[in-house]
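Pasting in a structure now, in structure tokens, and then I'll have a few things to ask.
All protein chains but one are shown in place.
And then chain A:
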Amino acid sequence: MRSPSPHLELRAVTRRFALVAALQDVSLEVARGQIVCLAGHSGCGKSTLLRVIAGLDRPDAGAALINGHVVSGKGIHVEPEHRRVGFMFQDYALFPHLSVTDNVLFGLRSLERKEAHKRSDEIVGRLRIHHLVNRFPHMLSGGEQQRVALARALAPRPDLLLMDEPFSNLDRDLRDAVRLETLGLLRELGTTVIMVTHDPEEALSAGDRVVLMRRGHVEQSGTGAELYDRPNSAYAAEFFSAFNKLPGRCRNGFVDTPLGRFPAAGVSEGQDGLVYVRPRDLQLRPQGQGAQATVLDHELRGEVEQVRVTVAAHLPPLVVRSSARLIVSAGQEIGLSADPQRVLVFPASA
């Protein structure tokens, strides 16, 4: 028996705008019920990819398949209204001339009136926004608008939901709670979700899988833990966390730095490499142990403490973060070491 086709499949999708390739040979498979985060800096093509999947934009080459059927490809373009795909916009795109109920009913035209109202009541109840049904979009707070937009997108029961920065317009405090609740509901419904975000934390925490994009292509794809722990490029590493960077040349398979020697995987012999160390992976030690360093300054940042130290005059200061109390003062001579297991090495040119 043939294995069931993935819910969504992209085959070498390319989209060019004038001279810029917004998407370059993007291939992707998303299984039914999966929640995928498309991450990347602005201009990396993530929103264009979403629009191609939705049918709002047409690829110049390649194909998009939903449930194994070509929806975009050579000579074929299924109009967005026929794809049964839900879309949630960053600005929510609520119709200002329609009440909340009418917004939710907008996508239920094909149903009978009674059935449509039943469906809309159901989703409105599920999202706990019954008290809003007679209001108009301008009378709603940001969080309420977000829920209405979600209700409207879910009302036609799409089995694929695309979300473009769905939480970025919310306050930080509200954002985490709304995200947890929204994704919980989507998991319960078994909806396949592709969600665009530029927030690294959101990308890591929200999805089953993270697809990191850069300049129109997929830089790396995998679980959050994979991308965070084993980024395969400096770009991927730096997208998800801040790093101290130490330059050094590769000799005999090792890169020499003021912090010691690290195995130089991925850097060829004689080439310059950069050793990436997260602030948390640097340890302060008593003077005489590890590398020699001088404390530059020291600040308490609530949960963590941050110390900046200089290891060599020609290098920028290194940042050390720790949740333990660090008892140091500016100008103090101190020892510094890094765990070789948690250090990443990339070629310097990239």
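Keep in mind that, in the parts below, a contact is a pair of C-beta atoms (placed from the backbone, for glycine too) under 8 Å apart; a residue touches a chain by one contact, two chains touch by 3 or more; residues count from 1.
Just so we're on the same page, contacts and distances are computed from a predicted model.
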Since a chain is absent, check the UniProt entry for it and pick the matching name: "Iron ABC transporter permease", "Aspartyl/glutamyl-tRNA(Asn/Gln) amidotransferase subunit C", "Glycosyl transferase family 2" or "Cu+-exporting ATPase".
"Iron ABC transporter permease"
Which of A:Ala12, A:Ile76 or A:Ala330 touches the missing chain? It is A:Ile76
Residue in contact with the excluded chain [from A:Arg16, A:Arg32, A:Arg84 or A:Arg249]:
A:Arg84
Please identify, in ascending order, the residues of chain A that touch the omitted chain?
41-42, 51, 54-56, 63, 65, 68-71, 73-74, 76-82, 84-87, 89-91, 93, 95-97, 106-107, 109-110, 152-153, 156, 168-169, 198
